[in-house]
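Excluded from the complex is one protein chain; the other protein chains are retained at their positions.
Take a look at chain A:
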Amino acid sequence: MTDLTTLAPESAGPATHDRATELVDLVVTPPDGARHADADVAPRAARLRYVLRHLARRPGLVVAVVWLVTVLVAAVVPSVVASGDPLAGVPADKLTGPSAQHWFGTDQLGRDLYTRVVHGTGTTLHAALLAIAIGLVVGSVLGLLAGFVGGAVDAVLMRFADVLLAIPGLLLSLAVVTALGFGTVNVAIAVGTTSVASVSRILRSEVLRVRTSAYVEAARAGGSRWWRVLLVHVLPNSVGPVLVLAALELGTAILAVSSLSFLGYGAQPPQPEWGSLVAGGRDYLAGQWWLTTLPGVVIALTVLAGNRLARALDAEGNPS
């Protein structure tokens, strides 16, 4: 089968790492995050102007970043965004539609849906980030080993990756959930498993590219130990495309985590979680539209914003 990476020309490139982290600096920590050489050359004001002009031409990106920051705040300190108690209901107010008092309406126990969505953000986001971290770490170790050691180790590890890729992602996650049992952490592990193969492949190909470069040869000739060569010279220069992939995976991970929670394998009630909140509205489809619709809109917007930001990072790394 033809390798699909040829279809996505932006997926790899030597300059990706520097440019990608540069954009992170640009977006997250505007002019102060000067870590790169060209930052010293360009005066601060000019750099700020560049960032502002860059963003002004991309209003969608600005909206995405603002949304993601809000979601992040909701995940870390939910009480700032919604002051109520997500578990406390007022039975008299049950199943009321969206209003000024209850922005997203209330559920069958009279709990405020907006508060529950905000307080569920942490659970969902936590699981998604944990999943990405697992995929990133395990995939990177396998990819580094395969690329750096080569030979039989490489062959075995890459065949293993092929097999993981042959099992449809959701089914692989379900198998892991069956084996480990239910719960948010197990769901995160299950979702992380699905990205191990792609991470290890991309890192391996980057390592293969980097390990033959002159500076690695120089480091070796200079008497560096193999692990020092690996960690100081090879890893930092090959990790860029993998980080872009991780950014792209955030949306997928949020969708996968909330799907598994929707099916009932993740967070258990009454703990709020995005996917299980949608599931909670299933019995009220006919009358109370807000119970399923609004939490789902929040999920979709977050995934959309995450993907938009990831694409911007990716495009910045590969101007074409």
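Here is the rule we go by: a residue touches a chain if its C-beta (ideal position, glycine included) is under 8 Å from a C-beta of that chain, and two chains touch if they have at least 3 such contacts; residues count from 1.
The definition used in the following text is that contacts and distances are computed from a predicted model.
Missing from the rendering is one chain, named in UniProt as "Dipeptide transport system permease protein DppB" (options: "Dipeptide transport system permease protein DppB", "ABC transporter ATP-binding protein", "Anthranilate phosphoribosyltransferase" or "Acyl carrier protein").
Only one residue from A:V73, A:I167 or A:L208 touches the chain missing from this view: A:I167.
The chain omitted from view is touched by exactly one of A:S200, A:S238 or A:S259, namely A:S259. In the full complex, chain A touches the hidden chain at residues 1-8, 11, 159-160, 162-172, 174-181, 195, 197-198, 201, 245, 248-249, 251-252, 255, 258-259, 262-265, 275, 278-279, 281-282, 285-286, 289, 292-293, 295-296, 299-301, 303-304, 307-308, 310-311.
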